[in-house]
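Please read the structure below before turning to the comments.
Left out: one protein chain. Kept in place: all the others.
Chain nomenclature is as follows: A, B and C, assigned in order of appearance, with residue numbering initiated at 1 for each chain independently.
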Amino acid sequence: MFIPIILGTAREGRQSEKAAQFVLEEVLKYGLESEILDVRDFRLPATDASKQSDVAKKLAEKITRADGLIVVSPEYNHGYPGELKMMLDMLYTEYAHKPLGICGVSMGGLGGVRMVEQLRQVATELHMVNIREAIYFSGIQNLFENGKIKDESFGGRVKTMLDELVWYANTLKQGIK
Amino acid sequence: MFIPIILGTAREGRQSEKAAQFVLEEVLKYGLESEILDVRDFRLPATDASKQSDVAKKLAEKITRADGLIVVSPEYNHGYPGELKMMLDMLYTEYAHKPLGICGVSMGGLGGVRMVEQLRQVATELHMVNIREAIYFSGIQNLFENGKIKDESFGGRVKTMLDELVWYANTLKQGIK
Amino acid sequence: MFIPIILGTAREGRQSEKAAQFVLEEVLKYGLESEILDVRDFRLPATDASKQSDVAKKLAEKITRADGLIVVSPEYNHGYPGELKMMLDMLYTEYAHKPLGICGVSMGGLGGVRMVEQLRQVATELHMVNIREAIYFSGIQNLFENGKIKDESFGGRVKTMLDELVWYANTLKQGIK
Partner (left out) sequence: MFIPIILGTAREGRQSEKAAQFVLEEVLKYGLESEILDVRDFRLPATDASKQSDVAKKLAEKITRADGLIVVSPEYNHGYPGELKMMLDMLYTEYAHKPLGICGVSMGGLGGVRMVEQLRQVATELHMVNIREAIYFSGIQNLFENGKIKDESFGGRVKTMLDELVWYANTLKQGIK
């Protein structure tokens, strides 16, 4: 089962990279195939849903093969990063019937939850299935030490999300055949 | 397959009843079992998630048996009616893994879409699956004549919603067993 | 300056009452006139925007006299309590050009922020002015001891909210005259 992880910010000095790396390790440990799709590698200067660009083709290959999707992204001014939205808007039908798990990242105490809520609205339009479980990386700037997460409860949270994500991925596939 | 329809307003003179009645007829025509769950019959004076009230028990019986759910509701001040929220908040686990289709109703031209978006956020927390298709009954006060809908395209819209709702209901059931 | 506080849940055993009581004390200490408008005293069995009910008249008297408004409310299933919505929907023009500060309450760690966001959308339709500052009472069940708040930083948070609320109340009044 292939569950890629979209890293949703290209900002210089981004903290979300640590969270994405941690989630990737947990997903691999869980026994799934995965990789990080870094928004830095999927950029266009303007929204383009034509699917004709090279990056759109590269993204389409990944999303088509994916059984589900995880997004790890910070919240900027209560919304999602612009570069993440432009990346998602490159495709449309490729997302259909795939479950989505969202991990919010913030410096403050609310873990990017408003970004999570806005992104879920977008995902519904993309025919994705929002799972209930989300993960909130609050206080990201103090959460990691030497590349290791300090709060060990996050391992269990990712596992809970993956249980649900994998259940949906397996179940939805039975409807598509 | 049992797809009940929640009528989400108890307001005197409610227009949404006509839309709910129309949707019910289309759902029956489609070959599904259905009935209207009128919020007037599921009221409490305060939010109560104890599931101990008689109306909560009556609702639990219906939701447990349901394969999916349709809500027909007006938008009041860009949100959902309070009585609808109190009704939904009576239960929790009963909703899990069931698809939800929402029909918005408004006097104006935007068909209750903001209520639809807010309700979808609630539904995700209830572990329901939001389907992409929604129906927008704009200008409800002029949409019916002698109990018949004047714009015949709504029949096709309900069918499109039901196709998706039934697909999800059938598919999700395979994961639950 | 009169800044009443709406307590937005009528649920048996509600925890938000402690938060509302705390906010009331801080508002009085700040030198403002205030009182709690308890949703238990402003209930109707169905949404009614006719303004003809006794409770609507009682609420209209309070809101008309208010210079701004604070809502203290829990989040139920990622939305606002139904009884709060029915209370707010009783009126319309009375709210115009008044600033609104929202205090979210939750048992979990996100302080009712999703309720805050949904309520802000409603407030915009009511012509109210959403101030940026909000207060999040996370883990409410452990936040008070013998009627005193254990985390003293909340005093400063209420003051920050009131600074902004009072600035808006004073400023907006100059436009109305």
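FYI, contacts are C-beta pairs under 8 Å (C-beta built on N, C-alpha and C of every residue); 3 or more make two chains touch, one makes a residue touch a chain.
What you see is a predicted model; the values in this text were computed from it and never measured.
Asks: Would you indicate which residue among A:Gly68, A:Pro81, A:Pro99 or A:Gly112 is in contact with the undisplayed chain?
Replies: In the full complex, the listed residue that touches the missing chain is A:Pro81.
Asks: Which one, C:Lys29, C:Arg65 or C:His127, makes contact with the chain that was left out?
Replies: With C:Lys29, C:Arg65 or C:His127 as choices, the missing chain is touched by C:His127.
Asks: Looking at the full complex, which residue from A:Glu33, A:Glu125 or A:Asp151 touches the chain that isn't shown here?
Replies: Spelled out, the listed residue whose C-beta touches the missing chain is A:Glu125.
Asks: What chain C residues would touch the chain not displayed?
Replies: Counting only chain C, the missing chain is touched by 117, 120-121, 124-125, 127, 129-130, 132, 167-168, 170-172, 174-175.
Asks: Across the whole complex, list the residues on chain A that are touched by the chain not included here.
Replies: Here the touching residues of chain A are 9-12, 40, 43, 45-50, 76-89, 92, 114, 118, 121-122, 124-126.
Asks: Write the list of chain B residues that the hidden chain touches.
Replies: Where chain B meets the chain not shown: residues 78, 109-111, 113-114, 117, 136, 138.
The working rule: only the chains that are shown with their structure count from here on.
Asks: Counting C-beta pairs in contact, which two chains come out on top?
Replies: Chains B-C share more contact pairs than any other pair.
Asks: For the homomeric pair chain B and chain C, should the interface be classed as same or different, according to whether the shared residue numbers exceed half of all numbers used?
Replies: Same: when the shared numbers are divided by all numbers used, the fraction is over half.
Asks: Whole-Å distance, chain B centre to chain C centre, using C-alpha means?
Replies: Centres of chain B and chain C (C-alpha means) sit 29 Å apart.
Asks: Of all residues in chain C, which are in touch with two or more distinct other chains?
Replies: Touching at least two other chains: 78, 114.
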